[in-house]
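Here the complex is missing a single protein chain, while all its other protein chains stay put.
Let's turn to subunit A:
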């Protein structure tokens, strides 16, 4: 398939999503597919890794090389894929539970490792697939089946976590702002390094607080202000702002050099000869 003619529907599989009608994940996925197509990728050169959760089903509904892994571990898989074959476009997707709870350790390390891939988190501030328990991004007073009087815990701020870990591309979008969301994901794909996008992707079944209306009314787009994403302090100020939530690219380090390029290993690790290299006996002689 030649990449010039790729359209976003080419990234669609013929599987009908089983997401609840109205789920934010539809919009999140469409934006991802658009971003991939717009950046000239094709399904045979794209690898999508997903975790577990409603969000994790995304790999099933997209058409590309894909792996649907275990809960919380999608980022290490993406790291392995990209390092083994840097020619592939790697996109990792997951939920807030998947990424910031069970996978929080990997998140921090993937951010600081800065492998050139895109990480999209469908943040619905709830556990969807296990039917409505609180997640790490749930508000302190959020009542769920496992937090009848609220969570009694502060929510995690994923953008701040990424910034503290040395993130080189930190963005936030809203799945129902289709145009803007696709644009932001596209910027993440184009970024040289780890492109992180936290996407507000409402759960219409279990979360009646962080709704479409809530985000529509409250989100402020940094594109509408004169926010300079390369300005670390400005980014920090917005990311740590407790009163306002922003959409757009909050921080980008233009000088970012991806991990796999830093180490100077180029080429495809999949290509190996069917015999050991000529000088292989040198490996043995080292032990003289």
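General remarks:
Methods note: a residue touches a chain if its C-beta (ideal position, glycine included) is under 8 Å from a C-beta of that chain, and two chains touch if they have at least 3 such contacts; residues count from 1.
We take it that contacts and distances are computed from a predicted model.
Missing from the rendering is one chain, named in UniProt as "2-oxoglutarate synthase subunit KorA" (options: "Electron transport complex protein RnfD", "ABC transporter substrate-binding protein", "CRISPR-associated exonuclease Cas4" or "2-oxoglutarate synthase subunit KorA"). Among A:24, A:53 or A:69, only A:69 touches the chain left out of the display. In the complete complex, the hidden chain is touched by one of A:9, A:209, A:240 or A:269, namely A:269. Among A:60, A:147 or A:220, only A:60 touches the chain that is left out of the view. Listed here are the subunit A residues that touch the chain not shown: 1, 13-15, 43-47, 49, 59-60, 63-70, 72-73, 75-85, 87-88, 105-106, 108-109, 260, 263, 265, 267-270, 272-277, 280-281, 283-285, 287-288.
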